[in-house]
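Excluded from the complex is one protein chain; the other protein chains are retained at their positions.
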Amino acid sequence: MSTVTLTINGRTVTVPKGTTVYHAARQLGVEIPIFCYHDRMPPLGACRMCFVQVEKMPRLQTSCTLEAQEGMVVWTESPTVVEARRAILEFLLINHPLDCPICDKGGECPLQDNTFKYGPGASRFVEPKRRFPKAVRLSPVLTLDRERCIMCWRCTRFGEVVAGDHALKGHDRGYRTHIDVPPVTQERPSKFIGNTIAICPVGALTSGVYRFRARPWDNRPVASVCNHCGVGCATWVDARGGEVVRVRAREKAEVNDIWLCDLGFFGYDYTQHPDRLTTPYVRERGVLREASWEEALDRVAHALGEAAPRVAALGGERLTVEEAYLLGRLFRSLGSNHVDARADARFTPSAREWAWGSGTFQALESAAVLVLVGCDLTEEYPVLWLRAKRALDRGLVGVAISPKRLEVEPYLKCSVLHDYGAEADVLYAAACLVGERAGGLPEPLREVDVDESCRRAGVDRAAVEELVRCLEAGPAVFAVGRLSWDGPHPERTLAALQTLQAVHGGQVWVLRGKGNAVGALLAGLVPDALPGLVALDDPQARARLHEVWGFAPPEEPGLSTPAMLEACAAGALRVLYVAGADPARDFPDGALWHRARAGLQLLVVTELFWTDTARQADVVLPALSIFEREGTVVNLEGRPQRVAPSRMGPPGARADGEILQVLAARLGRPMEYASVGAVWAELRRAAPQLDLDRPTELPRPRPQVEYRRPAAAGRQEEGLWVIPAAPLFRQGEMSARSRGLPELAGTPAVVLHAQDAAALGVDDGAEVELRAGDAVARVRAEVADRARPGHVLVPVGFSQLPRARWANPELRVRIRVLEGVSR
Amino acid sequence: MAEPVLLRYVREPDQGEIEAYERRGGYAALRRALRELSPDQVTDLVDRSQLRGRGGAGFPTGRKWKFVPKDAPVKYLVVNADEGEPGTFKDRTLLEGDPHLLVEGIALAAYANGVRTAYVYIRREFYEARRKLETAIAQAYQRGYLGQRILGTDFSLDVYVHPGAGAYIAGEETALLESLEGRRAMPRLKPPYFPAVMGLYSKPTVLNNVETLCCVPWIVREGPEWWLQQGPPQLYSVSGHVDRPQVVEAPLGTTARELIERAGGVRGGRQVKAFYPGGTSSRPLPARHLDVPLRHEELAQLGSMLGSAAVIVMDETTDMVKVIARVCEFYRDESCGKCTPCREGTVWVTQILDRILHGRGRPEDLDLLASLARNMTGTCFCPLGESVPPSLRAGLEDFREEFEAYIRAAREPVSMPVRLHLGAPAPGG
Partner (left out) sequence: MLSEAVKRDIEALRGRYPVAQSALIPALLRVQEEQGWVSPEAMAEVGRLLGLPVEVVAEVASFYTLIFTEPPGRHVVQLCTNVSCMLSGAEAVRERVERALGIRAGQTTPDGRVTLLAVECLAACDQAPCMIVDQQRHGPLSPEEAARLVEELD
């Protein structure tokens, strides 16, 4: 790389060509004040705060926009610079209310700091200040004080450049310019607004949740990790007086950079919600009553002891890896391999082949193409979208193969919208075209009729050809998401993906799993593998475990979630231990869950709240939230990161790990550790590939060309195909109890294409009844082209639309407008 | 006095018709260029004519064209018909009076620069001008002066008229390109967005003013030497306290005194107090400079500029405080709001001037205004904000006693509520 050498305040510095003078100065430790410049966005040069003087240039230059040149002589503190800076600050302050004492930003405000360092002592402004309405609520989580705004354009550019959601915009012009949202309601709220609060250099944008709750110097920041989704963003949790008052992003270049999504930003209040469970409950004569820990644990231990090995465990995404490891160890000590962290999935192939999880997020920077296969990235893993967006801006080619239109479509080169469940046909058609171009179709693909595949998927051949042209850019990351994994034919999709991967090259990511789900799998919460995803019959691993545990796990693979539930229903399994999962609500086959529950002798749940599963349990144990304990969580990349407690749990609740240890002791299979660190150390002996802060390579089958024929077309059923899609903001147990988030979730609406809406007489906004088998729901309908003809998008995860009823991928639904309610 | 060149036919009512235009020698330059001249030769003619841009910046047109990379596959020509500088109305006069002259100039500029698509960015209020121009363009297409394979050559050109929507700043070249791309008209960072290399849609773009392009057919037809012998011809928009405000064509370097005479003299036979030589962005000059040649160099020496050559004449009865306050208000309302000194400085300055005008001035206000003028100089993102200090400076230096008179007569030196509020009812007012 070529470099340039320049002089700043008499000192020389050599920087790569293309570096701005601002950054060159920083390299020397020379500070230049800025407002509009933010190093995650291109320079703008609007605020004029960062002036420097450059010899041979007649005007002062904004250092944030000025590229360093060989031999440049720069002064950052010359009298003209000091004078101009003071002038700019004076201009910025004339209309800025001096309400610092009651401003949330006070104490961490760049305007305050810069004024202190560089500002004029007194104001010469005697005119009346500009008045705007104070504290305008722009969203449930965002409050705007326009009087404080210095129009630095950071928030608006964040929406353009970083998030791509255009959430905030400058309206009007000149001195009337102000930040605003559009006059018509947006289709969906921004998922990233917290970041604008974080980068606002004044107190103009403040958190509707944090407002007036604390002053920064009173907060005790704890480094932790967000556990809402699988991205695993690094956070600072600010606590004050035993309360979590806010969550901020902690810089972590490889994971979240400096960003968070709004679930992470605002999803913390639940932890101190009065609904928290604080005492165990046991069922007696059909009803749940409060019980002591003694009694409850006795009951569980007794039942487990009695029933072993016909016992099973589900859940893990809310646990730490250490706890997941202990859960697996306990059940294995009882002779059961029936453990599965994939508690809400119907499709559970061997995790030794298809573990949930991605490659390193940074791979997006080196990949040529990103193919989203049934993956609604912004709803599922929002911060991963920010990384993808940045890569797309730098030339990564984005492609979607999806049964619904994605929010990020404008940033993609091509979107192939297909009939639900037919992505395999698209992938096979693409594989054929790729193969043909490469000059020769591998044998199994000769069977594929491209035109026929396209027809079956309901797509134009031209769209697939476009997709193939996009692939030509180079190796791809194929990211399979929930719309596929939980869709009608995931096995066939994976086979088709393997085929395309074999003929084209690239890697497959499985973007599935919230919280610590990937960590739980790696810790051994899978029926067919040992910790570290080692084969059950691996003699070395068994020997090692025997040495550590004092026993070896059973050799026979256990049952994965759906089979496990069938076995419960059949009475073959007697006790089910559910840790931080809500299968009654989330397992996409409510009927099976019901039968399973009915077949069980004892259902144990460790929980924070009265979930559906908890209500049906025989023993309910109050557990701790992620803010209340230490340990390790693993993100989609397989990257372990430490979480640390920022508050005490409610009295009466206990950490899952502690619960498991007590149970183990009562069962005569003690698991004793001096600390959480000791558990981690032991886990690492079983799974040495786990290393703090290092992505773990997750197992994937070797790419191979294989053609799986489509399932014979079944009986053509009536009605629209239900595409269950869980939005980021929904009525989760945690989000429902975090201030701001329920309003962001709003009331759910099913989405129909105009064509179907017209045929059914449904107006946009009408109240409709959905009926599929015995599932009935009343909801609002939205008419939009996010849905394809013949399909209806059903937002699951709301009380009226639980996954248990509406996430079945074979559902077809009849829709009826409710008389008199439609508008 | 020599026969006018640019204005020669503007008062002929039929000049907007293509037959009349052709009859008077129109499109001969284009025919000649396409038949006899290479694109570079056309650029050379323009270069040799020493033509300088007539939009305000006065940049030599031939040099500008030479910045455009030759081998770029896609290039654009954008015509600046936004004419917003207060006091300027020569582009409108040309558009309404001789639209084919512009069309021919566009075709020549496009040919010289290897452009196949041209957009005319025309301000919304030019309803009649736009109708005339669209008619002319349609006629030129019919006659084969525009469109595919023009006059049987390999040269093709499409021209589209694009309306503005009310924003003075859209006349600034990079803001214009933003606006043409469908965004808020806010100036772009230069570098890297020099239009000639990274303009419309980030492609090389030739951007010229209407009058500039109207000069080109004459230069190509009659040659640069002839052009220079004519003066060169320059349009001065003469308005204000003159008897017959009008566009005056005169050799570059004509004095204000002569121009005022050509516009019928000062209204009511009064004396001149001051005049803006180049629109309100230039520094207004007191009457003692009436005999200065209105040319780039001489005006620069006086701290003023030729700008758009809009001569606004103010007679002895003029209240300079009021004029300057009105000018500052204009820039306040037309600031795009991107940069701090322009957005905030224009507000502050107008608040102070408003206060002085309303009898609430303080003696220290004059030093404050001078200081604000200094603080807005060399600090703004684009020239709009920097258009305020020249008027202020002239006021404080050349007409100081008028300000002092207001302040001496001030009743209560306190601040008054100022008409500043969000979403003021009237746009533009």
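A few notes on this one:
Residue numbering begins at 1 within each chain, and the chains themselves are lettered A and B in the order written.
By our rule, a contact is a pair of C-beta atoms (placed from the backbone, for glycine too) under 8 Å apart; a residue touches a chain by one contact, two chains touch by 3 or more.
All values reported here derive from a predicted model rather than from experimental measurement.
Remark: the absent chain touches shown chains A, B in the intact complex.
Only one of the listed residues, B:P39, B:G55 or B:P86, touches the absent chain: B:P86.
Contact with the chain not shown here comes from a single listed residue; of A:P16, A:P133 or A:P182, that residue is A:P182.
Summary of contacts with the chain left out: across B:R184, B:R221 or B:R343, the touching residue is B:R184. Residue A:R173 is the one among A:R26, A:R130 or A:R173 that touches the chain missing from this view. For chain B, the residues touching the absent chain in the complete assembly are 83-89, 91-93, 123-128, 160, 162-168, 179-185, 201, 237, 239-241, 245-247, 276, 280, 310, 312, 314, 318, 322-323, 326-327, 330, 333-334, 336, 424-429.
Within chain A, the residues in touch with the undisplayed chain are 156, 159, 166-167, 169-173, 180-184, 186, 410.
Convention: only the chains that are shown with their structure count from here on.
Distance between chain centres (mean CA atoms), chain A to chain B: 53 Å.
Residue ranges of chain B in contact with chain A, taken from their complex: 167, 184, 189, 191, 332-341, 343-348, 351-352, 355, 368, 371, 374-375, 378-381, 415-418, 420-424. Contact residues on chain A toward chain B in their complex (touch as defined above): 43-49, 51, 59-60, 65, 67, 84, 87-88, 90-92, 94-95, 124-128, 130-132, 146, 150-151, 153, 170, 172-178.
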